[in-house]
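First comes the structure, then the notes that go with it.
The complex appears here minus one protein chain, its other protein chains still in place.
When the chains are written out, they are named A, B and C in that same order, and each has its own residue count from 1.
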Amino acid sequence: MSDPALATVFGPSSTGDEPELVQLLTPDGERREHPEYSTDLDEAAVKDLYRDLVLTRRIDTEATALQRQGELGIWAACLGQEAAQVGSGRALLPQDFAFPTYREHGVAWCRGVDPLRLLGLFRGVDQGGWDPRESGFGLYTIVIGAQALHATGYAMGLQRDGVVGSGDESRDAAVIAYFGDGATAQGDVNEAFVWASVFNAPVVFFCQNNQWAISEPIERQTRIPLYLRASGFGFPGVRVDGNDVLACHAVTSAALRRAREGSGPTLVEAYTYRMGAHTTSDDPTRYRLNDELAQWQAKDPIARVKAYLDNATADDDFFAGVEREADEIAAHVREGCLSMPDPSVLDIFDLVYAEQTPELAEQKEQYAAYLNSFEGAH
Amino acid sequence: MSDPALATVFGPSSTGDEPELVQLLTPDGERREHPEYSTDLDEAAVKDLYRDLVLTRRIDTEATALQRQGELGIWAACLGQEAAQVGSGRALLPQDFAFPTYREHGVAWCRGVDPLRLLGLFRGVDQGGWDPRESGFGLYTIVIGAQALHATGYAMGLQRDGVVGSGDESRDAAVIAYFGDGATAQGDVNEAFVWASVFNAPVVFFCQNNQWAISEPIERQTRIPLYLRASGFGFPGVRVDGNDVLACHAVTSAALRRAREGSGPTLVEAYTYRMGAHTTSDDPTRYRLNDELAQWQAKDPIARVKAYLDNATADDDFFAGVEREADEIAAHVREGCLSMPDPSVLDIFDLVYAEQTPELAEQKEQYAAYLNSFEGAH
Amino acid sequence: MAQITLAKALTNGLRAAMESDPKVLIMGEDVGKLGGVFRVTDGLQKDFGEERVIDTPLAESGILGTAVGLAMRGYRPVCEIQFDGFVYPAYDQIVSQVAKLHFRSLGKLPMPIVVRIPFGGGIGAVEHHSESPEAQFAHTAGLKVVVVSNPADAYFMIQQAIASDDPVVFFEPKRRYWEKAELDESAEPVPLHSSRVVREGTDATVMAYGPMVKTVLEAAIAAEEEGRSLEVIDLRTLSPLDMGPVAESVRKTGHAVVVHEAVVNLGLGAELAARIGESCFYALEAPVLRVGGFDTPYPPSRVEEEYLPDLDRVLDAVDRSLAY
Partner (left out) sequence: MAQITLAKALTNGLRAAMESDPKVLIMGEDVGKLGGVFRVTDGLQKDFGEERVIDTPLAESGILGTAVGLAMRGYRPVCEIQFDGFVYPAYDQIVSQVAKLHFRSLGKLPMPIVVRIPFGGGIGAVEHHSESPEAQFAHTAGLKVVVVSNPADAYFMIQQAIASDDPVVFFEPKRRYWEKAELDESAEPVPLHSSRVVREGTDATVMAYGPMVKTVLEAAIAAEEEGRSLEVIDLRTLSPLDMGPVAESVRKTGHAVVVHEAVVNLGLGAELAARIGESCFYALEAPVLRVGGFDTPYPPSRVEEEYLPDLDRVLDAVDRSLAY
């Protein structure tokens, strides 16, 4: 909202004085100190993160290409948000649990979910083909905000299982709930804040503020920085440079540690940017300027790690190795996608209930007979 | 939650350091200064407020008695909350609009709604017998929190009508949304905060924190003082002594003025106490101690105004006059209640739609014929 | 055998379920010290602690949404919705999450959640306290829906619902909470998803569930005095419907009447009419007739007795059916 005449109908814009955000690596690849947050990741660990970032982007780009070629119905790219996802995803311990939206491909990668599995939903062969319990990574959730409550409930389950604040670091666990800037307007997300606060639930709310909810800029959801929302519910909030994988890792690690120790929830606002369209169905030229994109491209989450490693000991071999891996994984995704079996319509009758109903069994049987009648006819 | 062993499952309690609340009249009837808020009400005005308080309490007590005698199905008493309601209600201008819960009998009084009309809902003869537009007082709303959004939408309507921040004090208007401490957990209330903030809507959120949501103490809804919730949404929040009619009047007046001027929403937390049962169906002895009640009785909202006026120029005639009026109004309520006509079941068919459907007309006709068939039989 | 109220039978059933499975949790508004506004959870928090009987913040979407997470973690939450009219804020979590997660996860995330809803009118309550929203849930694939009508069913069915690995929306007839009947806790319960002939008859089949079962049974007694023999079916399960006993009965009587408090339009009577039409087409001597709420919001309580189906309206429908 830049028209001052609209100031009384639309609140004061939140742009202007943006607060400090936690940053440990500048866009130029320089390390920064922060009074509260630091990272003990050594160069090898940073290389690992770099690899995660590059592979995430490659998976994402490949999926976008597959959609363009008609192999996927739609794809929601995480382009530009890789650092937020990899930084937070790598802060998780195996016993932790992550509740994603539909965009957390980088987190899925960190949780060991075969990227191919992510494609099922978008290709229309299933609605989530991985085992959430095995991977500690919930189903993609499309209804905006719903998973924030699921995460909080799961965290309450951890409390009841005695794996919060027990002092045993190999057991104590926490939950992370992902959602976007738009989601902060939903009742469910705010109810999750109430619950988490009241029950002191071990949950980290990780909001990727990518500046847009489809075509709506962040000003349509809030007039103050989002991380401040937490203060209204009585738990800490922090804004981190969402394009800085080190800072995201450090801030999320600290928040998860707090949660596992029994000190309750934290809201992390990862300040980042959706560099692509909302989904492959979207046309952002209708509502945003290229300028903005150019500014954010200068803050690319991968370029800065590359710059940092360039200045450090990483050599061409390392980068070439990562590229090779990326090519392999892209091929895996592409080939796997093309050969993904279509589901059988008859299977859906068996998936509705744990204990199937006689009605459904009958419907299945009748439908099978109906389908068979065509077989005969041909 | 006093058991420290439960500290990890239930967040730290909000009791302990309670923040300062705005108070202009002590429980002993002494006037207090406040750096930000003051009142320019003279003694005559305080007498008027006293009268409002006493009449509100009498109406409320009479309704409780009528319920005990079987004349009402249920009653939700405002006992103990009269100052919050009268103080805020008298801060409203005729062009303002109030959205109540089911307990705002004192506000209804200030809006000029005949108390008899309030009884219809509780007697079961209607679901709101006053004209909201005429009185600027919405229907009682039982679904917790729903009215907070209605209020915000109405406030957006005021903006579109050009009666916000126009500088014309006789036209500029605002909205007040009432709700309880329990309601702050609902998605709708938090969405209303989002909306009001983003659209800078001229709405005052007036939360009567009466310490209880039926049997649940305030700790089940929040772990920090409720007025702080507003800070998470980017607008001011203030806690006022909800048993101090002068402070409630001053704080609400200021918030409404802000709203009418186009400066956006405010959250007022009126810190008070539900001195009676949740409703006449409730038995608070199951969940709270008499001690608590006794402590709050010492802070009674009416007693302190009486003490103040006693020290001032009010004489016995004045008090006797108010008592007489109270007796009259109680008689009006009682007699009116007993002679309230029952609705006719056939009328309900005409009230569903503005444009009745043929289906409903037919259902009405058939049912009338059916009822008639019994007439014949007798 | 002692007489027990329907409410108390539920309490006992909940207690038994909690005793036999430590994963069973109770969540809701005022379910703790107060024992719920209908006292159905009376004493449970005292005995099972605040971690298992959870007084939640006041938000129904929050109750169901956190229940989903708890279920994913292996718990079996029993969520109390305080009154029928307050289930709607949780509607999204129920129909888009609870109902679908088993399906969406290819069976990996069962949702053993029970949503208890005191429902229906007739208690002189204010608006939103007398709704009958069962059709909305029965229409939603992925949910199972049952309704109890008497103390014995209440005792067993709540335990069966909790034991079910599928989500069950569990309707309780609030106007019958205080009615008593004998309960033999050692009896062998019939399956959860079965309907039951509760009175045999030959002239017409009258189906009901929840609060209306008693009304219909009273109507059947009155009809008998007029020489009409009504077969009464307590449907008990609305999703899945158990059409076996219904079809058998209608084939015998040729006349079918469905009774519920919910509005007739798109209520359970519609589905039963359609299915009876399909399964008993040649046996039907009259169309399936429906007795239920008019197409209006639930009215002020002073007229609810006229709004709700009663003995006379049931008999009137039976008469109309027999007159075909």
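The definition used in the following text is that a contact is a pair of C-beta atoms (placed from the backbone, for glycine too) under 8 Å apart; a residue touches a chain by one contact, two chains touch by 3 or more.
What you see is a predicted model; the values in this text were computed from it and never measured.
Remark: the absent chain touches shown chains A, B, C in the intact complex. Only one residue from B:22, B:53, B:198 or B:254 touches the chain missing from this view: B:198. Of the listed positions B:108, B:143 or B:277, the one in contact with the omitted chain in the full complex is B:143. Within chain A, the residues in touch with the undisplayed chain are 6, 9-10, 73-74, 102, 120-127, 142-144, 182-183, 185-188, 213-216, 220-221, 281-282, 286-287, 342-345, 348-349, 351-352, 357, 359-360, 363, 367, 370-371, 374. Although one chain is not displayed, its contacts with chain C can still be listed: residues 61, 85, 88-89, 91-92, 95-96, 99-100, 103-104, 127-128, 135-136, 138-139, 141-142, 239, 262-263, 265-271, 273-274, 277-278, 281, 286-290, 294-297, 324. In the full complex, chain B contacts the hidden chain through residues 99, 126-129, 131-133, 138-139, 143, 146, 148-161, 175, 187-188, 191-192, 194-195, 198, 348, 351-355, 357-360.
As a working rule, only the chains that are shown with their structure count from here on.
Distance from the chain A centre to the chain C centre is 40 Å, each centre being the mean of its Cα atoms.
Averaged C-alpha coordinates put the centre of chain B at 35 Å from the centre of chain C. Rounded to whole angstrom, the centroid-to-centroid distance between chain A and chain B, based on C-alpha atoms, equals 43 Å.
In chain C, the residues that reach two or more other chains under the touch definition are 51, 56-57, 59, 61-62, 89. Counting partners per residue, chain A has 156, 159-160, 187-188, 191, 194, 198 as the residues that reach two or more other chains.
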